[in-house]
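Report on one structure; see the data block that follows.
Removed: one protein chain of the complex. Kept in place: all other protein chains.
What follows is chain A.
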Amino acid sequence: MPRHIPQATSIILQPHQVILKPLVTEKGMHRSTRNNAYAFEINRLATKQDVKRAVEELFEVRVLKVHTQNRKGKPRRTKMQLGHTKDWKKAIVTLDDEHRIELF
């Protein structure tokens, strides 16, 4: 049972609206070399199907599976001002063995 079901919306997200940016990190590098899986920050409204479609269209690759995570924003404080960084959504996209993405 998914913990977060994206709101039903009439908006159709374009691929560039789904994929916000690739996450280039040490862990991500490890995953990409070991599992051929790549991490992206994605739109909070996007579903796994949206991500699959967007990645296949943008990078011209075949996607095997998509994992998504909802990340809670962190509390932030400057002096007496309390705040929060925004919540965001992450997708880890595993590709077919024949395909690769050059992220940089």
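The working rule: contacts are C-beta pairs under 8 Å (C-beta built on N, C-alpha and C of every residue); 3 or more make two chains touch, one makes a residue touch a chain; residues count from 1.
One rule holds in what follows: contacts and distances are computed from a predicted model.
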Identify the UniProt protein name of the omitted chain, choosing among "Electron transfer flavoprotein subunit beta", "Propionyl-CoA carboxylase alpha chain", "Trigger factor" or "Phosphoribosylformylglycinamidine synthase subunit PurS".
"Trigger factor"
Looking at A:23, A:45, A:58 or A:101, which makes contact with the chain not pictured?
A:23
Tell me, which residues in chain A touch the chain that this view leaves out?
23-26, 28-29, 104
